[in-house]
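Let me give you the structure first, and then I'll get to my questions.
Yeah, one chain of the complex is gone here, protein chain that is, but the others are all in their spots.
Chain nomenclature is as follows: A, B and C, assigned in order of appearance, with residue numbering initiated at 1 for each chain independently.
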Amino acid sequence: MSRHRDDTGAKLGMWLFLFTELFLFGGLFLLYAVYLSRYPREFAAAGREMHVVFGTANTAILITSSMLAATAVSAIQRDERRRVLWSLGGTVLCAAIFLFNKYLEWSAEISHGFYPNSPRLAAGPPGESVFFSLYYLTVGLHGLHVLIGGTLLIWVAVRVRRGVVHSGDYVLLENGALYWHLVDLIWIFIFPLYYLIL
Amino acid sequence: MTHEQTPHILSYGKLTLVWLTLLALTALTVWVAHHNVGIGHVWGSLAIACLKSGLVIAFFMHMKYEGRLLRWLLFTALAILAIFIGFTFFDVLYR
Amino acid sequence: MDAAHLITTTEAIDPVFMFIFGASLVLLIGITVTMMAFVVRYHRSRAPEPTSKVSANIWLEIVWTGLPTLLVLAMFYYGWSGYLALRHVPKGAMEVTATARQWSWSFTYANGKTSPKLYVAVGKPVKVELVSLDVIHGFYLPAFRVKRDVVPGMKNYAWFVATKPGSYDLFCSSYCGTGHSAMITTVEALPEAEFDAWLNRKTEKEEHPGHELLEKHGCLGCHSLDGTIKVGPSFKGVWGRKETVLTNGAERTITADEAYLRRSILEPQADVVKGFPPVMPSFAGQIKEAEIGQIIDFLRSGAAERPKPDGGRLAKEKGCLACHSLDGSRGVGPTFKRLYGSRVQVTQNGKPMTVTADDAYLRESIRMPAAKVVQGFQPIMPTFPELKDDEVEALVEFIEGTK
Partner (left out) sequence: MSSAEQAQPCTEGGFWRDTGRTGITSWIFSTDHKRIGLLYFYSTFGFFLVGVMLGLLIRLDLMTPASTLMGPQTYNALFTVHGVVMIFLFIIPGMPGAFGNLVMPIQIGARDVAFPRLNLFSWWLYIIGAGIILTSLFTGNGPPDTGWTFYVPFSARTSTNVSLAVLGVFTIGFSSILTGLNFITTIHRLRAEGMTWGRLPLFTWSLYATAWIQLLATPVLGITLALILAERLLGTGLFDPTRGGDPIMYQHLFWIYSHPAVYIMILPGMGVVSDIIPVFARKPIFGYKMIAFSSLAIAAAGSLVWGHHMFTSGMSDTAILVFSFLTFIVAIPSAIKVFNWVSTLYKGSISLEAPMLFALSFILLFSIGGLTGLILGAAATDIHVHDTDFVVGHFHYVMFGGAGFAFIAAMHYWLPKFYGRRYAEKPAIVGWALMFVGFNVLYFSMMVLGLKGMPRRYYHYLPEFAPLNLVATIGSWILALGLIIMLVNLFRGLFRGEPAGDNPWGGATLEWSIPTPPATENFEQEPVVTHGPYDFTRTGEP
């Protein structure tokens, strides 16, 4: 007996999953809010050590990638397969650039002695070490999501190429894109909170 | 159960427009941060971030074209998250 | 709040309890009785078919949503106002700092004196500042309905007032590791004059300063002086002892000399005695160099072996006094008062006989309670195999002294 497809159900499921991701990061944002209100000055001082250029560039990159992912969805609805593949390729490329930037940025910061439990932070005021610990955890967790999202989109792209995902059945692509947008959403909040607190 | 309603297709033009707005808002938030020192601007940057995420959710994520159910669920989830964070401040602020 | 109208913490809490408990009891009995009555009355043997199909009644729902709401609001309000009494320290309260560490308490008074028990004056409110040196502990005085967590890095406090002299239990209520249940001491409420005298006495006994330091820094919470193994090895005979230790995971044998003991205090994780968990915190920065010297001197002097067990304390701790009174009243067991030297009617192997309560008899009674059973009492006294000979001696001495 064949079961009929339920795209709306699948999308509902994806949204529910996105809620859980939101709450996962929610715990970290909660801590951020609490510690910011306790150590405003230390947070500002620590925020000044961040590389705003990297942050801004990565924000632009993620926004672009998100736009490309949305384009892919529009394209598949119109049955423009080449455009789907190009957009997904662009999204994944952006993900890769984003991670590469992160790598550069973290190397720079770590070489300056900012990492959890580092001697430099241990010597500084308590609020700063809290800031950097939160920063590494939040951004690290986000980076993990970028990695997962990128992999997911590559997998989807392969299925598009094979014709498994097509204009008549593209909920997989839609869900993949939704996940990617969430990754973008989280970054939209990380960026001002960690880079622009001056 | 699955009456296939024809899905709403976003035009590329609209997507580009949203994209440009998002980039502009990013520039704005960086600019504000550099010209407006102080804790008060935390709220400013958060407001901009909320605006940006609203755009992403409404257009990129198609929420504008979804049914009532999803919108309600999203609203509920966000409200609960806000409560989790907000209620913690009953402790943190008055300790 | 002046002293005359002082509401004790107990007086603030207990009525709240009685109110909620009473209301709950009434509700519970009401629900249970109704339920049982329905079950009996409408049991299928009496009511083969249901006699009603009603499945909703808006008025009933309103009533049983509304009334409980009012009731719980009353409970909430009452509970909150009782709580406020715990937070408002009466003016003129004596301040004491309670320092908690794994796993012992130390109390510091305004004049700098410290003690392992909390001494207070009867009728005088006490504000206790709570300080933790490691993990979260809980400062709990059941008799006064007072509890507050002792959180590192936080300034918590509690207050209470003892209205009668006596000794009250003080527990660590918040789980803090291996020795959690051993982290108990007492509040000693003394009449004001006695308390003042105590507070201003220089040192209690003529003690080796090293011994006092061990008490002050909480060492004795984990290390005994009499050979019993607590969390850590006993100090009895530690000087010159051969120990198998784990250094970076590798076993080796060392002799406990001055350097080793010093390292054990400052870097406990460097050499961990085999068979013990590596839980000892480092005391670097907390103990002054001179103090370490005194401690080591004390450990070397073998003084660790000397302190005699305190019979009275043992009698309380081992629970003897749960069954034997000190004031002549009859408890589960015969009283200790004027027991020593008296003539006792006992049954041995079913034969009645009379004996004199001398040292030997008392020793036997503690070691083998079932051998001779005092007439008129049940043979229910447990044995205490963990008591050491000198502890039994101390108990006998204590009983001898209870006139």
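By definition in this document, a contact is a pair of C-beta atoms (placed from the backbone, for glycine too) under 8 Å apart; a residue touches a chain by one contact, two chains touch by 3 or more.
Not measured: the values here are computed from a predicted model.
Considering the complete complex, the chain that is not shown touches A, B, C. From the set C:A143, C:L199, C:L246 or C:V355, the residue in touch with the chain omitted from the display is C:A143, counting the whole complex.
Screening C:A56, C:A193 or C:A250 against the full complex identifies C:A56 as the residue touching the chain left out. Checked against the full complex, the candidates C:I7, C:A110, C:M154 or C:M353 give a single residue touching the omitted chain, namely C:M154. Of the residues in chain A, those that touch the hidden partner chain are 1, 3, 6, 8-9, 12-13, 16-17, 19-28, 30-31, 34-35, 38-39, 42, 116-117, 122, 125-130, 133-134, 136-137, 141. For chain C, the residues in touch with the chain missing from this view are 12-13, 16-17, 20-21, 24, 27-28, 31-32, 34-35, 38-39, 42-44, 47-57, 60-61, 64-65, 68-69, 72-73, 75-76, 78-87, 134-136, 138, 140, 142-143, 145-149, 151-154, 156, 169, 171-182, 184, 231, 277-279, 318-319, 322, 382, 386. Residues 1, 69, 77, 80, 83-84, 87-88, 90-95 are the ones on chain B that touch the missing chain.
FYI, only the chains that are shown with their structure count from here on.
With respect to chain B, maximal separation of chain centres occurs for C (centres as means of Cα atoms). Between the Cα centres of chain A and chain B there is a gap of 15 Å. Chain contacts: chain A has no residue touching two or more partner chains. Counting only residues that touch two or more partner chains, chain B has none. On the chain B side of its complex with chain A, the touching residues are 1-2, 7, 9-12, 15-16, 18-19, 22-23, 26, 29-30, 33-34, 37, 39, 41-42, 45-46, 48-49, 52-53, 56-57, 59-62, 69-70, 73-74, 77-78, 81, 84-85, 88-89, 92-93. Those residues of chain A lying in contact with chain B across their complex are 4-8, 11-12, 15-16, 19, 22-23, 26, 29-30, 33-34, 36-38, 40, 44, 52, 56, 59-60, 63-64, 66-67, 69-71, 73-74, 77-78, 177-178, 181, 184-185, 188-189, 191-193, 196-198.
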